[in-house]
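All protein chains of the complex are present and in place, except for one that has been dropped.
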Amino acid sequence: MVETNKKKIINDPVHGFISLNHPLIFDLIEHPYFQRLRNIKQLGLTYLVYPGATHSRLQHALGAMFLLDMAISTLRTKGHVITDDEAEAASAAILLHDIGHGPFSHALEYSIVKGVSHEEISRCFMYKLNGEFNGRLNLALQIFDNTYPKHFLHQLISGQLDMDRMDYIKRDTFYTGVSEGTIGADRIIKMLNIVNDQLVVEAKGIYSIENFLIARRLMYWQVYLHKTVVAAEQTLIKLLSRAKTLASKGVELKVSAAFEFFLYNNINSSHFSKDSNCFDETVIDNFARLDDTDIMVAAKTWINHPDIILSKLARMVADRHILSIELSNAPVPQERVNELIIRFKQAHPELAEYVDNFIFTDSVSINAYKPGNESINILYNNHQLVDIAQASDMLNANALSNETKKFFICYPKELR
Amino acid sequence: MVETNKKKIINDPVHGFISLNHPLIFDLIEHPYFQRLRNIKQLGLTYLVYPGATHSRLQHALGAMFLLDMAISTLRTKGHVITDDEAEAASAAILLHDIGHGPFSHALEYSIVKGVSHEEISRCFMYKLNGEFNGRLNLALQIFDNTYPKHFLHQLISGQLDMDRMDYIKRDTFYTGVSEGTIGADRIIKMLNIVNDQLVVEAKGIYSIENFLIARRLMYWQVYLHKTVVAAEQTLIKLLSRAKTLASKGVELKVSAAFEFFLYNNINSSHFSKDSNCFDETVIDNFARLDDTDIMVAAKTWINHPDIILSKLARMVADRHILSIELSNAPVPQERVNELIIRFKQAHPELAEYVDNFIFTDSVSINAYKPGNESINILYNNHQLVDIAQASDMLNANALSNETKKFFICYPKELR
Amino acid sequence: MVETNKKKIINDPVHGFISLNHPLIFDLIEHPYFQRLRNIKQLGLTYLVYPGATHSRLQHALGAMFLLDMAISTLRTKGHVITDDEAEAASAAILLHDIGHGPFSHALEYSIVKGVSHEEISRCFMYKLNGEFNGRLNLALQIFDNTYPKHFLHQLISGQLDMDRMDYIKRDTFYTGVSEGTIGADRIIKMLNIVNDQLVVEAKGIYSIENFLIARRLMYWQVYLHKTVVAAEQTLIKLLSRAKTLASKGVELKVSAAFEFFLYNNINSSHFSKDSNCFDETVIDNFARLDDTDIMVAAKTWINHPDIILSKLARMVADRHILSIELSNAPVPQERVNELIIRFKQAHPELAEYVDNFIFTDSVSINAYKPGNESINILYNNHQLVDIAQASDMLNANALSNETKKFFICYPKELR
Partner (left out) sequence: MVETNKKKIINDPVHGFISLNHPLIFDLIEHPYFQRLRNIKQLGLTYLVYPGATHSRLQHALGAMFLLDMAISTLRTKGHVITDDEAEAASAAILLHDIGHGPFSHALEYSIVKGVSHEEISRCFMYKLNGEFNGRLNLALQIFDNTYPKHFLHQLISGQLDMDRMDYIKRDTFYTGVSEGTIGADRIIKMLNIVNDQLVVEAKGIYSIENFLIARRLMYWQVYLHKTVVAAEQTLIKLLSRAKTLASKGVELKVSAAFEFFLYNNINSSHFSKDSNCFDETVIDNFARLDDTDIMVAAKTWINHPDIILSKLARMVADRHILSIELSNAPVPQERVNELIIRFKQAHPELAEYVDNFIFTDSVSINAYKPGNESINILYNNHQLVDIAQASDMLNANALSNETKKFFICYPKELR
């Protein structure tokens, strides 16, 4: 009876219409675990700098699935066998690949659920769902875990050329309005092929790959690691860390139940272990209720908290009066740090011993591309495979694979 | 030194770069009152149907200001005098015209702050800000209140052709992906002129106006009054009403401080009265801390509330398993209502007396266009002015001005 | 070996990548008859007003085929049987549906090949091609001629909702930059269905259809019948008519061989007759060499022709100093005509007897929609079919089906 409803079409401003092609997909999307992603922004606090970037992880997951469908069609056209079951499983796997992201994911991993990657949590969610769905996710899990013999299916989901990246760069470009980050996702997908169970790009696509790598890099510096975005995230990390410290001392912090669970318990990797098949239902159930709104409400609430460090940081986050930041190619000179610390202590003698919460240095870095077993291979007409780092006459291997690092110092705006 | 920072450029995916042209504008945008709009979705729960529609009221306010700048430039080019002070004031007025929107505005007005329009609250915020800014908003307030002699400035902010509408249709179209709703905002603005202190459209723009009216109508039915959007909003209204009822009985409802204030106090129009100059700081301060996140966290929290009506409705909102809806041109037959009520009572005998919360009828309606003193006038080359309802050979006056009404019934999904 | 090349992908700025899905399609596209369309602008002289509108009939034919593929996929998904042969034939038919267009088609039909419609010529080309291709176009011809039992296939190619229209409105919108003409072609196609061998639109698509009809109307007035476009076309008609008159008197007119053929012979409908199966190879061969470039070169050449009427009109076309035009809702008053004639004769006594070539009146008109056997039917959930003119509460039947007519007078610019 409801089956007919399971053929659904979703409007997406980036890709147009997204069709749900498998009944399993429809059921997964309806599940509260997946719906939670509606309230988790794909780019966390980036919307403080690029106001348009309010798009959710749910949209991205749908978009990645759409591109995967396109890739599978292309590969089938080129004579590669992909069964309907495999297509469904790959769709499910990419739909769920980010389901373990918490709110402001990066900030959370540095404060509340220390050292737990979102991949671990995603796998945990998938195991739980597989139980609920009576094993219908078995194949999807194999692809996700790269234990399925057709490894190219895993590469479509996680690799240098995965549909995850294709969608997020295109989508982030669209929502931030940084139009120059535009990549030729359609063209790259049309140029995909498989050689020895490896995803490769046909030679005609080489310039699209160059452009893709450069566009990704541009998005890193212009958006993902934009100095104000970094400053916002650092401010949030400090806020959450302070809250965690207070919680560990038993101080009361009015927050939602789900958030309270993670503040007052020490949750780590072991709670999401694969081997355990995620036995700890409390952890996953609480995580499944945690999204951006819990954090933002907490920040607003804490403005009036008696702890002055917490309240000061909370106000910064809630009112978007975040820490100032200076970014540079070299480490920040110690004199600069010291000078700011002295000025801070003069201005806020009562906070002297807590200066670390407000003035600190660190670094951010990116790799445009890592050659090696994860490399992007170009397929020439003579059937030769060449690593993009060699194949490109523009992007020489060193420039591509070198890590680019920038150093920063954060400090309160009033010290500017 | 900081003044230079007040020349800022903001990236907007809809309009490109938005320049902040006046120092006052920069200061207003930095204010927490305005920043609050970042966490209020322009289209409320519409993102449950159109996942892309996560854009905020902040973006819309900036976009409307951008179009206003464009309109002012055009009008100046045609020889109309608009001083820099007037331009700044009009910019401020349109920037702040929606600042009084609460979270899920429509739902709120039907439940928590009954009968208070967002215009009243916007005015209240503007008065408060005018105090803080030492009267720099005097002129903006006159334009907003339409007491300023150049009435066309008010029309640019609020009227059949205001920049508010131009931006929201363009923006909602962009974010929902309903591309056919596209309007020629640029063209309409280029065709604006002033006759007798009235905003008019030059004859060459008549087809753009027709298209604008039809596009607006399409957006109403396809998006704003989409049946699932209406159902979601109705579910939220029921949830908030139930919470208000419980609060009035003194039942404890764990919510954020700001939300608590509005649940446990009876706030009405008098608290935002213009005459009072918004003397009641507590009201406005609490309102200024209220956004979408408070409501969403409350819904998640209430899933575990002992009141079964509240918890059932809360789960619907939190998990996007909202009420079902049937929409029709005629009122819903009483038999249909009765049949559903009987089935509901059989299925949920414990909720029998609360059936009104789950099964109810109502109607939605739109006017494409209201002729009269708010009419859109077309300026012909012979200087004649003709109402669009007459000027258009397509959109005859009746069709345009008739109210279109649809009736609906809501009921729990399991009764489908 | 070459077969692999017949899987081709073409870049299209409007639709993205267009895949050629059938070998027959590849061969048709490679044929010089089809390639000729590269040098025929879809919108004729419109590029004199909208400089971006330089797109060719070849692009449009490819685009219409792309949308047809999409429509066929959608209909198959809904359970309607369309065989691969039918799909190929329908693709071929829409690809070739406009192959009989001459350069500046409308102008030509009024001057050089009087009274021969481009449909007749298209059919003629298809018969010729069917011969060359050994009957591979038999089925395509049946669909084109609507003699094939599945009539909905013909409707996809020629009807109120055909893919021809869907593509040309979308494409003309894109190239002229009149963005407000945007239609939801994708959405309309997704809403197509078949009832009793008739193409219908599901009820959810009603607003998209309203928008489509209004957008088409807007494009008519803003682009296709833009007053300067009409004036340009009228100037060209006068030029070609004068050339034809001179040719009939044996005056030498230096033109290309193909154009010469049509100037110096009287070609009419009988030469393209269906019954004859287009036996006259000379006619079709010459037509197959005629495109925009022949006309434009002729105009440039004639600037120096001794006939002063021809040379004056030629200069107007070549230098884009076309006739002036006045457009109005009522017929042009005879006094206005007389006044202009008198002034013309005073200014150009030597052209007095040829005044008809420079000053003349006529009218243009459009029907937004013709109800009747070609109507657009809306399919309701209760399986009822309703004509859009009834189904729409906005576009009332009269407004829709009434012919809208505008009258004009043309005269040389110097009389303004």
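Which chain is which? They are A, B and C, in the order written, and residues in each are numbered from 1.
By definition in this document, a residue touches a chain if its C-beta (ideal position, glycine included) is under 8 Å from a C-beta of that chain, and two chains touch if they have at least 3 such contacts.
Please read these numbers as outputs of a predicted model, since none were measured by experiment.
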Among shown chains, those touching the left-out chain: A, B, C
Residue of A:Ser117, A:Asn130, A:Asn211 or A:Ser324 touching the missing chain in the full complex: A:Asn211
Residue in contact with the excluded chain [from C:Val195, C:Ala257, C:Ile308 or C:Ala347]: C:Ala257
Touching residues on chain B - with respect to the absent chain: 7, 9, 16-17, 77, 186-187, 190
For chain C, the residues touching the chain missing from this view: 10-14, 16, 32, 35, 38-39, 41, 47-48, 50-52, 54-56, 58-59, 62, 174-178, 256-258, 289, 291-294, 296-297, 300-301, 304, 318-320
Hidden partner interface residues of chain A, rising order: 178-184, 187, 207-208, 210-212, 214-215, 217-218, 221-222, 368, 393-396, 398-399, 402, 404
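Keep this in mind: only the chains that are shown with their structure count from here on.
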Centroid distance [mean C-alpha coordinates] between chain C and chain B, Å: 43
Separation of mean Cα positions, chain B and chain A [Å, integer]: 32
Mean-CA-position distance for chain C and chain A (Å): 50
For chain A, residues that touch 2 or more chains besides their own: 16
